[in-house]
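Have a look at the structure that comes next, please.
For this depiction, one protein chain was excluded, whereas all remaining protein chains were kept in their positions.
Labels run A, B, C and D following the written order; every chain starts at residue 1.
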Amino acid sequence: MVLGKVIGMVWSTRKDESLVGSKFLIVRELNLDYTPTNKTVVTVDSVGAGVGEVVLVAQGSSARQTTITKNKPIDAVIMAIVDKLDISVKQKVEDLVEN
Amino acid sequence: MVLGKVIGMVWSTRKDESLVGSKFLIVRELNLDYTPTNKTVVTVDSVGAGVGEVVLVAQGSSARQTTITKNKPIDAVIMAIVDKLDISVKQKVEDLVEN
Amino acid sequence: MVLGKVIGMVWSTRKDESLVGSKFLIVRELNLDYTPTNKTVVTVDSVGAGVGEVVLVAQGSSARQTTITKNKPIDAVIMAIVDKLDISVKQKVEDLVEN
Amino acid sequence: MVLGKVIGMVWSTRKDESLVGSKFLIVRELNLDYTPTNKTVVTVDSVGAGVGEVVLVAQGSSARQTTITKNKPIDAVIMAIVDKLDISVKQKVEDLVEN
Partner (left out) sequence: MVLGKVIGMVWSTRKDESLVGSKFLIVRELNLDYTPTNKTVVTVDSVGAGVGEVVLVAQGSSARQTTITKNKPIDAVIMAIVDKLDISVKQKVEDLVEN
C-alpha cells in the first residue's frame, strides 16, 4: 500500500453504471515524514475518509476486495485512515549516517 | 485511476477476435491543473467519451470490469468522464508554502 | 495498452511446458510519432504480427485473455496490429503552444 | 519479489472491516548490498517479521495468496524473512569490469 493524503474530489456524472454513487477522491502520495511527493492517484473510498486525512491506498485487483468496490472498474481504494506512523529510531540513525 | 484527456484514436483491422467492434482511444495523462504529462496510454472506452474530453482511466484487471471489456485482452478502460476537480484550498496553500 | 514495434524474437527451447509452441516477440515501445523509446518488452503474439509491424500490447492478467495465452505464465500479449493513429489536430496545436 | 527491511509500523483504527487485526509494516526497499533505496511500501506481514529484519515482499494479487491476506484489500505482503543472499562471484567480477 502507499501512504497518501486526501486533497480533493473528482466530479463525474457520466460514468460506468456500476459506479453510480461512487465518490472519487484524489490522493497525493506522501513520504514517511508526511511531505508530499509529486504523485497523485484517483481512488474510491471504503472507510469514510475526508479531505486532509492521511490514508493508505491499495491498488490493482486488491482495490476490488471491499464491499463497495467489488466487481467494479476501480484500481485504487482507500482501505485505512492512518493514526500515526512509528518509525524505528535505529533506522532513523542509520539513515542519518548514510546520508 | 489516472486523470487524462482523449487525444486521438488507434485504427486496427487485424486484432484479437474478441476485440472486433472495440474502439481504441489514446489518452494523455494530465496533471491536476490539466497540463499534459508525457505519458500516454491506449484505452477502450466504456462511457462514450470523445476526443478532447477529460476522463478517468482504470488499469490492470480492473479494466475488464465493464460490460464491454469483460474477458477481453484490454488493460486500460475509460470508466468516467470528468466534470470538474475540486482541490482543497488548504492543500493548495500548503503546496505554495512548500514550494 | 502500449504502442510498440516488433523488432525481433527470443529463441528458447527450455521453457514452462505450457509454453511449448509459443513464439516470443520483442517489442520496442514507441512514442505517438513512432519514434522509439528505450523500453522493450517480450511478448507472445495472438494476431500474427511480424517483425517491423506496429502493434498494441496488453499487459498483466489481461495478457492471458486470448485463446493462445489463457492460463499461461505470460504477462504481455500483442492483441492488435496498428493501421494508423489519428491524433486530434487541436491537441497537436495545444501541444505546440505549451512547449 | 523485492528485497526490503522492516523499518516501522502504521497505526490505523479506522480501516476496512476485513482488516481488523491486521498489522501494517513499513518496508524500505534495499539494494543487493543491503543499502537502502528511496522506495518504501506498506505491507501486511504473514511470517512474523519484526522491525530491522530483512524480508521479501510480494505485490499485486499475489499478496493475497496467504492465509491472513486472502480476499482482503492488501496489495503487498511479507512472505519470507531473508537469512542471507548468495551473489555469484563471477557476476560481481563482471560488474566491476563493466563499471
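One rule holds for everything that comes next: a contact is a pair of C-beta atoms (placed from the backbone, for glycine too) under 8 Å apart; a residue touches a chain by one contact, two chains touch by 3 or more.
What you see is a predicted model; the values in this text were computed from it and never measured.
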If the missing chain were put back, which residues of chain C would it touch?
5, 7-16, 18-19, 24, 26, 28, 35-36, 40-43, 51-52, 60-61, 63-64, 71-76
Write the list of chain D residues that the hidden chain touches.
1-3, 32, 46-48, 56, 58-66, 69, 77, 79-88, 90-91, 94-95, 98
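The criterion applied here is as follows: only the chains that are shown with their structure count from here on.
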What whole-number Å value describes the gap between the mean CA coordinates of chain C and chain D?
31
By the touch rule stated above, which residues of chain D touch at least two different other chains?
61
